[in-house]
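Missing here: one protein chain of the complex. Every other protein chain is in place.
Moving on, here comes subunit A:
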Amino acid sequence: MASLTVTDAQVRANPAKVIQPAWVRVMHWINAFAMILMILSGWQIYNASPLFGFTFPREYTLGGWLGGGLLWHFAAMWLLMLNGLAYLVTGFATGRFRKKLLPITPSGVLHDVRAALTFKLGHDDLTVYNYVQRLLYAGIIVVGVLIVLTGLGMWKPVQLYYLVALFGDYPTARYVHFFCMAAICAFLVVHVLLALLVPKSLRAMIIGR
């Protein structure tokens, strides 16, 4: 590409660099919506029989009471699961996961964590994820898979007994489900904060560029 002239082919290939393709953007926001419904209704369900010595404030729960929370949870789960499944299939099929999230090397992660903490981590090229991003984005996909598997196992502990067995027993699956939620909430805080600190990344997730 040392040519000084720009060929038609190059113009067509690169009209203006698309950072986030349309399918990623659509699925991202559907997921965000479904995830918030799941978390708020999940807190309602948690409050009916808390695992720990606290409950979630009523103002941040969905459904009004346990029955309402369950209705929301078992409605939003379809949106979350179908969208998540489509995302996984497309992510693998298009090679996006491989291209964007791999490799993840310990030395790369260490280097970028250090750079991030000293505010030296650059965000010039949003098409390339740094190692911290790769680790977090790959990690949250794994957490997403775990929370759906434990959730399905708790929904159908007889029909899908092997899912429950995978995590030990029913109460353990509940704890895993809870900690996955906690991990997603922690991710959400960091994710939103950084998106606001690097607004062009937020723009890319809305209009693509």
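Convention: contacts are C-beta pairs under 8 Å (C-beta built on N, C-alpha and C of every residue); 3 or more make two chains touch, one makes a residue touch a chain; residues count from 1.
Note that contacts and distances are computed from a predicted model.
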| query | Just by its UniProt name, which of "Na+/H+ antiporter subunit C", "ABC transporter permease", "Deoxyribose-phosphate aldolase" or "Molybdopterin-binding protein" is the chain not shown in this complex? | reply | "Molybdopterin-binding protein"
| note | The one of A:I19, A:A34 or A:L62 in touch with the missing chain is A:L62
| query | So that we can see where the missing chain sits, which residues of subunit A does it touch? | reply | 36-37, 40, 44-46, 48-49, 58-68, 70-72, 74-75, 78, 155-159, 161, 170-171, 174
